[in-house]
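Removed: one protein chain of the complex. Kept in place: all other protein chains.
Now for subunit A:
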Amino acid sequence: MTDSTPLNILLVDDSRIARLTMKHMLQSLEMSLNLLEAGSADEAETVLSTEHADIALIDFNMPGRDGLELAAVITERYPHIRMALVTANIQDALAQRARDLGMEFLPKPASVEQLGAFIRQDT
């Protein structure tokens, strides 16, 4: 991927504040990023049906389907999307379930460095 091609990153979190916080952090990375947002698993699927995403940063605990259920759908339909579960629920068992799905596990609040390290793997 070249510098001129922005990375499309989908932020999925039911908390507007969490998305806002993450957006501030991602914007501070000084990378060419195009940020997409969804407040639920259903909304994320709607966004993905019309927009291309390279990376998805997904909360776990959301009304309706949780982040891992969404991740399973994304893995099946959009296998090119790299995903991280960004959650305050830092239980080992949950982290393992995320890794079993091929996701990175980032404790919330993730630091700018953690987000950058995850995203730059793709640049």
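Throughout what follows, a contact is a pair of C-beta atoms (placed from the backbone, for glycine too) under 8 Å apart; a residue touches a chain by one contact, two chains touch by 3 or more; residues count from 1.
As a convention for this text, contacts and distances are computed from a predicted model.
**Student:** Can you pick, from "CheC, inhibitor of MCP methylation", "Acetyl-coenzyme A carboxylase carboxyl transferase subunit beta", "ATP synthase gamma chain" or "Sugar ABC transporter permease", the UniProt protein name of the chain not displayed?
**Tutor:** In UniProt, the chain excluded from the picture bears the name "CheC, inhibitor of MCP methylation".
**Student:** For subunit A, which positions touch the chain that isn't shown here?
**Tutor:** Subunit A touches the chain not shown through residues 14-18, 20-21, 24, 61-63, 87-94, 107-109, 111.
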